[in-house]
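Moving on, here comes chain A:
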Amino acid sequence: MTEALHWIGGGLVVIGSLLTLFGAVGVLRFPDVYTRIHAASLTDTGGATLALLGLGLISGLTPETLKLAFIWAFVMLTTPAAANALANAAYGSGHKPRIGAFQIIPSDAPRETDPEDADRSSSQ
Partner candidate 1 sequence: MTYLLGLVMALTVAWFALSGQTAPQFLVLAAVSVLLSVWIAARFKIIDRDSSPYHRAPQLTLYTGWLLVEIVKSNVAVIARVWGPRHDIDPAMVSLRTNATTDLGKALFANSITLTPGTVTVDVEGDRLKVHALMREKASPASFEAMDRRAAGAADARKRER
Partner candidate 2 sequence: MTPFDALYAAPAALTAHAPVIVIAAPLVGACAAALSPGARSSWVISVLTTAFSLWMAIALAGEVAREGVIDYALGGFPSPMGIALKVDAIAVTMALLISAMGLMGAIYSGHALLSEVRAEKHTLFQAGYLLCVSGYLGLVLTGDAFNAFVFLEISSIGTYALVAAGERRDRRALPAAFNYLIMGTVGATLYVIGVGFLYGATGTLNMADMGVRLVTLGDNPAVQAGFAFIVAGLGAKAAMFPLHGWLPGAYAGAPTLVSVFLAATATKAAIYLLMRFTFDVFPLDADFGRLFLHGILAPLAAAAAIVCSVQAIFAREVRRMLAFSSIAQVGFILLGFSLATQAGVSAGVFYMVAHALMKAAAFMALGAFAISLKARLLSDFAGIGREAPWSTVAFAVAAASLAGVPLTMGFLGKWSLIEAALQARQAWMVVVFAIGSLLTLVYVGRIVETMFFRAPTPGAPRAKEAPVGVLAPLWVLAGLSVWFGVDATLPASLADAGAAALLGAAP
């Protein structure tokens, strides 16, 4: 059982690290800072979740797992906040995006889909 958990955990760590790696590639390839933020912050949280979960499986029910959970909570709280801070700094200082003009779609625009559909589409 523990052996299997070790393998699953290790696999999760590898997937997490691959996710992070892909994110890093995205940060290199995307054209401007706004799009790069997407690549970095998402894969950071996703990669961290998977990798820490994997480590948690490896260590089993030990004090270390609690610490891992702590780290995870920290990362989940701080990474989006930091991404927000950064995007806000860039936007607020008038930094221009390379592609995709900053045409703002207003919230009062007519709805294209009904709420039920929106529920699904938001998660893709």
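By definition in this document, a residue touches a chain if its C-beta (ideal position, glycine included) is under 8 Å from a C-beta of that chain, and two chains touch if they have at least 3 such contacts; residues count from 1.
How these were chosen: all candidates are chains of the complex that A comes from, given by their letters.
Quick caveat: nothing in here was measured; it's all calculated off a predicted structure.
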> chain A in this complex: which of 1 or 2 touches it?
Replying inline: 1
> What part of chain A is in contact with candidate 1 in the complex they form?
Replying inline: 19, 22-23, 25-26, 29-31, 34-35, 37-39, 41-43, 45-46, 49, 63, 66-67, 69-70, 76-77, 80-81, 83-84, 87-88, 91-92, 97, 99-100, 102-107, 109, 111-113, 115, 118-119, 121-124
